[in-house]
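Note that one protein chain of the assembly has been removed; the remaining protein chains are unaltered in position.
Every chain is named by a letter (A and B) in the order it is written, and numbering of its residues begins at 1.
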Amino acid sequence: MTHTTPRVSRTADEDADRRAELLLRAPAVAVLLIIAAIVIGVFITAWPTYHHNGLLWLGPGGDVDRQLDSMINAGANPGPEIFKLRAWSLIWATVLTTGFAVVLGTITAVLAAIFIVEFAPKRVESIVVPMVRLLAAVPSVIYGLVGILVLAPWINDHLISAADRKSVEYVIPLTGPGVLASTLILTMMITPIMVSLVTEALRSIPRGWREGSVALGVNRWRAMWSVSVKAARPAIVAAGVIATARALGEAIMLAMVSGGKGFAPQPWDGKIFFFEPLRPLAATIANNAESLNSAALRSSLYAFASLLLLSSFALSVGAYMAKQPMRKYGLR
Amino acid sequence: MTSVPLKPRRGSGTGGPSRVAILRRELSEWRIIDLIGYAGAWIAGTMLALIAFGLLAFLAVKGVSYLSLDLVASRPEPGIDQSQTGGILDPVIGTLLMILIGTAWALPLGVGAALWVVEYGKGRRLARAVESAIEVVAGMPSIVIAIFGLAISQMGFMGLFSITAEGGAVFGRSFLIAGTAMSLIALPLIFSATREGLLTVPNHIREASYALGKTQAATIRRVLLPSVRSNIGTGTALGMGRIAGDTAIIVILLGATLRIQPAENAPPLVDLLRGTGSTLTSYVYNNSPAGEGNAPDKAYAAGFVLLVIVLLLNFAISAVLQRRGKGQELTR
Partner (left out) sequence: MNPTMSEAFPPPARRIALDRAPTIVAPPTSPIRHTPIDDAVPVGRERMLVDGVTVSYGDAPAVKNVTLPIRDTEVLALIGPSGCGKTTLLRTLNRLTELTAGASYTGTISIDGENVRHLPVTHLRRRVSMVFQQPNPFPMSIFDNVAYAIREQARRAPGKAELAPKVESALRRAGLWDEVSHDLDRPALRLSGGQQQRLCIARALAVEPEVLLMDEPCSALDPKSTMVIEELIRELRKSLSVVIVTHNLQQARRVGDHVAFMYLGDLVEYAPAERLFTDPQAERTREYVAGTFG
């Protein structure tokens, strides 16, 4: 707002202000347009898959790898049946890895945060906190490297027996990368961020609440849990959302460690379930990105992308709605 | 009136139950679930510390053991057996190029948009739309950005930005394209940091500037920008860290040539921008069992260099900037 006292060069100043405003509005509009273009572009390009499959493309039916391969190898003018896609195994893989990692990660993160804030000796705390921040900054490809060079071979050598391998040899190879490896590495990737966020939240609980609960003769764990952690629930939800978004979108690390097969792991297989290879949506996109020329494949990959975008959106909305009842009692 | 000091009472001052006995008495009253939680916190905390420490130590040891000055300074050899020959100079240059190009786009866009949103856009719909868009792109997996970028860049009119093959097909992958896509993942960090910084500047500073007769434009240039310099710096450092660590965009948009291949028949700088190459992230990816590679040692070494760069960007730069920023903090 310009100052209202009349000045000699008033018009010139107003011009300058208007120019500045337009100059700065340009990047704001550009940002909006670019991002809108991406979102719209994704859904438009994904449309053929939705059109030809309806919502059935989310379901099971046939081998998704073979469907994708036939799309890649399609000739110049394939018929509409080329669009057939049943991506359930990919979706199931995404749900499995993300779900496990977020649940495991949230529990670990909350407990670790409680440890850091309440029980850790000062010296331990001063080492752990920076180390957690460091971990949060490590690039995903390095996690993938450790996963595929250290964890997967270890699982292969020590956890998978020859009998296990034989029992499923006609269906899938068990070589190490699979449910267990990808879930563990994914958990390791998302937990540090959650620990940082939850620790910060616990530390910013008003002193009055912390002192008040302890002064009422409640033991330290109970006081921390029933007051501080309860009060930090909005932050825990926010941390969970951030972690889920990161887990959903993780393509490269999972491409390295998940086993690369569009197979839907079966929990009723018992122990073997943990070693079955899989390939979540983002990793599938990464693996097939070379062949974007083929229209059917392009449409399918964008359909996966649209699903990821919709999930992020649903997450944000879900988090907002989860936080609403907490507001009533004064938590934000 | 005489006054007599109260006699101190003797008795239950000395001796008494041991600390262990008192502790046991207290713990016996805890609910089972409290004890589980307490143990869980300790376990989670120590496990987190051990894994963090172990991971970082492992990477450091492995990385340093295969690292040599020679390796960093020499170019990769296009030999078949990667484990024997060549260095990582090209990937290092690639990473630096990505940071440069990505930041070159993201910085003006992010700072400009943030300035507009805070200073001119209060309450306007466009401002809220921009903020939502930034949130959308912040949660967008980089793989989605990558395939969108590829689809666009392979269109005929984009031939200028990358190599065109003989048959007329636009390659669509180059340093410029990858760098531009990278800017989208640094953008939210720069935007948020600038916005936070601007929102923290108290209103009376702006009012003082207007009262002195300065236009809004001049206020932004002379008063506000300098005061949020450290915020911008922190956001930029974080953005650079994210760019350096991203693999998905590189794998899809940079064209996986080991060495830097500038485009042919083009002026000096342009040929580099239109050319292809690799970065530390794609180098690690390709040299791991997930890529073609067979050179885990190189992967560890490159991973270590990458880790150092990312950690430097995330921590050292922002720490330096914060310290410098403190000295110039406007008195509030």
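To be clear about the criterion, a residue touches a chain if its C-beta (ideal position, glycine included) is under 8 Å from a C-beta of that chain, and two chains touch if they have at least 3 such contacts.
For clarity, every value in this text was computed on a predicted model and none was experimentally measured.
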Query - Candidates A:T108, A:S213 or A:S312 - the one touching the absent chain - result: A:S213
Report task. Please pick, from A:Y170, A:W268 or A:Y329, the residue that touches the omitted chain in the full complex. Result -> A:Y329
Query raised in the report: Which chain B residues touch the hidden chain?
Result: 1, 3-6, 8-9, 11-13, 16-17, 22-23, 25-26, 29, 31
Query raised in the report: Residues of chain A in contact with the chain that isn't shown?
Result: 122, 206, 208-209, 211-219, 222-223, 226-227, 230-231, 328-331
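Please note the rule applied: only the chains that are shown with their structure count from here on.
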**Report entry** Inter-chain centre distance, chain A versus chain B - centres from mean C-alpha coordinates, in Å
**Finding:** 16
Query raised in the report: Which residues, counting only chain A, touch chain B once they are in their complex?
Result: 1-3, 5, 7, 13, 16-17, 19-21, 23-32, 34-36, 38-39, 41-42, 45, 107-108, 111-112, 114-116, 118-120, 124, 127-128, 131-135, 137-142, 144-146, 148-150, 188, 191-192, 195, 219, 221-222, 225, 245, 248-252, 255-256, 282, 285-286, 289, 292-293, 298, 301-302, 305, 308-309, 312-313, 315-316
Report summary line: Per the touch rule above, chain B residues touching chain A in the complex are 26, 29-30, 34, 37-38, 40-49, 51-53, 55-56, 58-59, 108-113, 115-117, 119-121, 126-127, 129-130, 133-137, 139-148, 150-152, 154, 184, 187, 191, 210-211, 213, 215-218, 220, 241, 244-248, 251-252, 281, 284-285, 288-290, 296, 299-300, 303, 306-307, 310-311, 314-315
